[in-house]
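Only a part of the assembly is drawn; its chains keep their places, and the rest are absent.
The chains carry the letters A and B, assigned in the order they are written, with residues numbered from 1 in each.
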Amino acid sequence: MSEGWLGRDVISILDFDREDLEVLFEEADRMKSLLANGSVPKTLSGRIVALAFFEPSTRTRMSFEAAAKRLGAETIGFTSEEGISVAKGESLADTVRMLDSYADLIVLRHRYEGSALYAAEIAVHPVINGGDGRQHHPTQAMLDLYTVREAHGVIDGLTYGVLGDLRYGRAATSFILSLGLFKPRRVYLIAPPSLEPRAEVMMLIERLGIPAVKARLEDVIGELDVLYVTRIQRERFPDPEEYERVRGAYRVTPSTLEGAKRDLIVMHPLPRVDEIDPRVDSTPHAWYFRQARNGVPVRMALLNLVMGGGAS
Amino acid sequence: MSEGWLGRDVISILDFDREDLEVLFEEADRMKSLLANGSVPKTLSGRIVALAFFEPSTRTRMSFEAAAKRLGAETIGFTSEEGISVAKGESLADTVRMLDSYADLIVLRHRYEGSALYAAEIAVHPVINGGDGRQHHPTQAMLDLYTVREAHGVIDGLTYGVLGDLRYGRAATSFILSLGLFKPRRVYLIAPPSLEPRAEVMMLIERLGIPAVKARLEDVIGELDVLYVTRIQRERFPDPEEYERVRGAYRVTPSTLEGAKRDLIVMHPLPRVDEIDPRVDSTPHAWYFRQARNGVPVRMALLNLVMGGGAS
């Protein structure tokens, strides 16, 4: 049963259950229609959201900022470690205490696994994980699930392919694990051998009962309802030739999609470099821009529920 | 006849006509008096302006930010390429799509010619060019023309001198071309040979019927109603000695202005380094600070007209 959202920390997508997410999605639907009408009430007027981005980010940071401001809240914060006291050797704990005393909620992105949880233990105000380490990016998972629901009406019963860097990519990992809260028909893990999920993630996938199997894209493309693409970074490959060899197999082009179901949606957390051919953009499969757009209403819903903005 | 301002992209000053500018200037007059009374209505409350500065800027960025906020709008954005997804190899098109889905209007500064036009073709929301390439900086030209009108009551019939880097300086080029919408008596182009306007700009000047001729400052100073000064960057000169030789001839001092008309105004898009002697600041010719101040009411007027803020 849902614990409710008010005042809650948002650290891992696995801290939530279906009912929680259903409440969130309905609130996001409401936000979406208020945005469309240009009639968003300033339910968070007078409130301050701290955006503490120890690592740079474009979409997560700006969509949180837009979400807060649409609801009448203000933001303070920083966009990298440079120029803040961390550079002088300040501990994360002290930085969090400061933010906690200036703001009503903290959104935190940090390169270390567990930073958001640690921050949440220190802060009096709610902490939202804007991505930490290699595993957790719960608000990305929320908007991803919301996008699936928007496209297909359901999240259960679908066949998913998750393609790319499943080892270091936190959006991909977070999305795969989030499917553990639902009943997917099957989840295909499509990655080069060196970028398959880490053992600890595979164990978690199993424990959550996610019907995940490794596959090659060409073998399963015809079965997929959702193809979630992520970037393969060249620097993950010690051998550049190895990189050149695999990249073609993980690039989505119109011909990749030839055997696809008519209502297959292609998703991507963005930014993309060349893993999705721009010619895919004009096909009905392209859902990644709509997915990015969903960042604002889903984060508005989240802020409004956690900060108790209410409906008017 | 004016197309009206609502929803319009602002890419080049040449996309506008006299009536458009007259509407803008009257709106700027109105903004100026609201600012003076401290009674600016929040006509853009709830709206978000994206400030996408791929190149750093001080005055353009901060005056747009102040303009948006005076009218009750909020801003999101970035102040350089560093730390945004562009660094990861994202295309300008994808970055623009993102901004377009988070904000209601995009102000874009970029080092490549044509970026603003390209962005405008992609974005659903209006795009304002905050300076791209070497040629276009339409909002600077708008506030420059507004400043001339404020000082002299008219823009037509005056004699202009434009001094400095007419080859790479986009403010100077934009200002010269903007005079093609009016009927200047004469426009003197005062530049070292290596910094004269490019051939394509000279052709445009001719096509627009701008009565432009090259001149030396000392020969024409007594005729000028407006002297528009811009910076000559040392790095434009392959030979440092050549730079040292020319710089004196393009530095404005009280003695330069000895033979000037009593109501000559000296303008400069700022920042200046040493091309205007600070002793000029206290003469009645110094209009560059007033010009800079006009950045806020002119950009308020522009945002209000394009975003449909209305009068109350």
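Convention: a residue touches a chain if its C-beta (ideal position, glycine included) is under 8 Å from a C-beta of that chain, and two chains touch if they have at least 3 such contacts.
Treat the numbers as computed from the prediction; the structure is a model and nothing was measured.
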**Q.** Copy count for the complete homomeric assembly [2 present here]
**A.** 3
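Note that in this section only the chains that are shown with their structure count from here on.
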**Q.** Centre-to-centre distance between subunit B and subunit A (centres being mean Cα positions), rounded to whole Å
**A.** 40
**Q.** Residue ranges of subunit A touching subunit B (in the complex, touch as defined)
**A.** 38, 40, 42, 56, 58-59, 62-63, 65-66, 69-70, 79-80, 270-273, 278, 289, 292-293, 295-296
Q) In the complex of these two chains, what residues of subunit B are touching subunit A? A) 46, 48, 50, 74, 76-78, 82-85, 87-91, 93-95, 97-99, 101-103
